[in-house]
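Shown here: the complex without one of its protein chains, the others still in place.
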Amino acid sequence: MRGPVVASWISLLALTAVNPMRAAPSAIAPPMIAPPSAAEEETFGQSPLEMIQHKQQLVYMLLTKSSALKRAARSDNVRARRLAAEAPVLYARAGDALKAGNIVEANKLLNEALHALAAVSKLAPNPLQVKAAQRKRYAELLAGVRVFQKTHQVICDRLSPKNGPVPAVTADLDRIRGLMEQAQKFAHSGHYKKGIKRLEEAHETVVSALNKMLASTTLVYDLKFKSAAEEFDYELARYHSYEELIPVAYAELKPAKNVVTLSERYVKESRAMRDNAQRQAAAGNHRAAIKTLQEATTHLRRALRIAGLAVPK
Amino acid sequence: MKNLSNTLRYILVSSLLAACAVTQAPTTAKAASQATAPATAKAKVKAKAKVKVKAKAKAKAKAATHVRSAIAGSAANPFNRLLKPQGKRHLPPAEDGIHDPTDPAIHTLQSPRQAFKGLPPDNAGNQVDWVKALDEGKIKPRYDRNNPKAKPIVMDLNIVREVKGSMPNVVYPHKPHTQWLDCSNCHPAIFIPKKGANQISMAAILLGKKCGVCHGKVAFPVSECRRCHSQNKKIKAKKVAQP
Partner (left out) sequence: MSPLIRFALLRWRLLTGSLILAAVLIGTPPPAMAEYGDIVINNYSDAAGMRPAVFPHWFHRIRFRCKVCHADLGFKFKAGGDHINMLKIIDGEYCGACHNGNIAWSVENCDLCHSGKPGTPTQVHESTLQQLVTPPPKTAPAKK
């Protein structure tokens, strides 16, 4: 009577105690245990055979698509030519081993083929690719050095004594300018490598110059404005920075369509306010313009909040 | 009518049990064998027996809660999805939910727990204070891919950004950043090195822009306000209202 009821309750409790989805393996769990996977989970490459087949596909893809092999076959480098000839042979032998059922041997041969291909790529690089990478690096360095040059100038002017900059600083600036000119000359004539080297030197010089001037100091970026017009410009920049975030928020947070519509409404209103503020500023009423613009920014923040971005206050 | 109320009681108790079981710590496979034993039901179900059983089940549930809180001394409130309970941090790849446990090489991959032993702890992100680890020499990451002895160009410059409102000002220290990063990583692509040239807002950071390019992805997340907003504002003292 009571017995079977209790027994059924106990077995029910026992059922609750084990959740197969939650069976976390303990510290001494045997390896290679696969948890019961959900229906949508596929297991790729589980067996060694599948892994070898994937590797075989990879080597085949590299053999057919890599331009390095063709370049190596034509190159002057003896080793490159030898490896370029070896790689397809190794691949063929691996295929034979696989057909014969010898997975270990096939794996070894495929690995050797991959090594050969990597070495070939190193020995016979793509000249166009190298040039493109050099150009990119040169452009990056140039932008970086220019920006730091400007910063250096600004800081120099601020810290320098009344009767002109310190000679050491002038020497630094001249050196940087000289290096940049040399770099640009090299770049124009196509010698990007030399140009990059000059720019790297310039970069090091400008950074160490900045370091010397600013070491262990603190720069304060405060929000004090000399005039209402300046404050208005700042508020406008702030408005734009929030405006830029709106499409990013939609793309990343992926809100529902009706949410986007609601949020867009706020954005539209804020744009109208911004136009209003610009008109006020043009008329000379900067104080009112700043207030209107701040309201517009608040509207944008509301739009972001609606889209799902909860900013802690 | 009586049967209906009994049934409702039955459903209530069994869902209570289910709720307790779900939040319980994982148990061993031994119980599994017990579960498969078929529930043989005979009988006469007397109301008295049912009430007794219900009381027993409730007592069991209470006991389960006590056990759970005892185990969970180290586990944080599981409803706070941003804070992982201690037992669930730095799991080995086979258990971490992102790696495929059926991958043949899964057990060759190092467990984070093992790697983080001895590194100074932190309370956000990886739970490791990487800057401290570097300063104390516990890790020696290379500055150059090929040269283990290359030294970084460290810039020791603090930028204080005044913040609107009552939040403390942000102090940005170049030093720990330049120990890890190159100037070109941030300048000028993310930040222009000029006063007033960068508009940074919490919204931008949360969306992965500006500071959020790293903080909240790889560097410590912005859950700890004081780490950045560390310079209190000087507020003029007001006359205190007299009692």
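For clarity, chains are labelled A and B in written order, and residue numbers in each chain start from 1.
Note that a residue touches a chain if its C-beta (ideal position, glycine included) is under 8 Å from a C-beta of that chain, and two chains touch if they have at least 3 such contacts.
None of these values were measured; they are calculated from a predicted model.
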{"item": "Residue touching the undisplayed chain, where the options are A:A72, A:A97 or A:L117", "value": "A:L117"}
{"item": "Residue of B:V170, B:I200, B:V213 or B:C228 touching the missing chain in the full complex", "value": "B:V213"}
{"item": "Option from B:N158, B:Q179 or B:N198 whose C-beta touches the chain left out", "value": "B:Q179"}
{"item": "Residue of A:K65, A:K99, A:H188 or A:K224 touching the missing chain in the full complex", "value": "A:K65"}
{"item": "Contact set of chain A toward the excluded chain (per top definition)", "value": "5, 8, 12, 15-16, 19, 21-22, 24, 38, 40-45, 51, 54-55, 57-58, 61-62, 65-66, 68, 110-111, 114-115, 117-118, 121-122, 125-126, 129, 133, 252-254, 308-310"}
{"item": "Chain not shown, touching residues in chain B", "value": "3, 7, 10-11, 14-15, 17-19, 21-22, 39, 41-45, 81-82, 84, 88-91, 93, 95-100, 103-106, 108-110, 112, 115-116, 125-128, 130, 139, 141-146, 152, 179-182, 184-185, 205-208, 212-214, 216-218, 221-222"}
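Here is the rule we use: only the chains that are shown with their structure count from here on.
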{"item": "Chain A and chain B, separation of their C-alpha mean positions in angstrom", "value": "24"}
{"item": "Complex contacts: residues of chain B adjacent to chain A", "value": "14, 17-18, 20-22, 24, 26-29, 31-32, 34-35, 37-46, 49-50, 52-53, 56-57, 60, 94-95, 100-102, 104, 107, 153, 155-162, 164, 183-184, 187-188, 192-196, 199-204, 206-209, 225"}
{"item": "Sites on chain A touched by chain B in the complex", "value": "1-2, 4-9, 11-19, 22-26, 31-35, 43, 45-46, 48, 51, 140-141, 143-144, 147-148, 150-151, 154, 203-204, 207-208, 210-211, 214-223, 234, 237-238, 240-242, 245, 248-249, 252, 301, 304, 309, 311-312"}
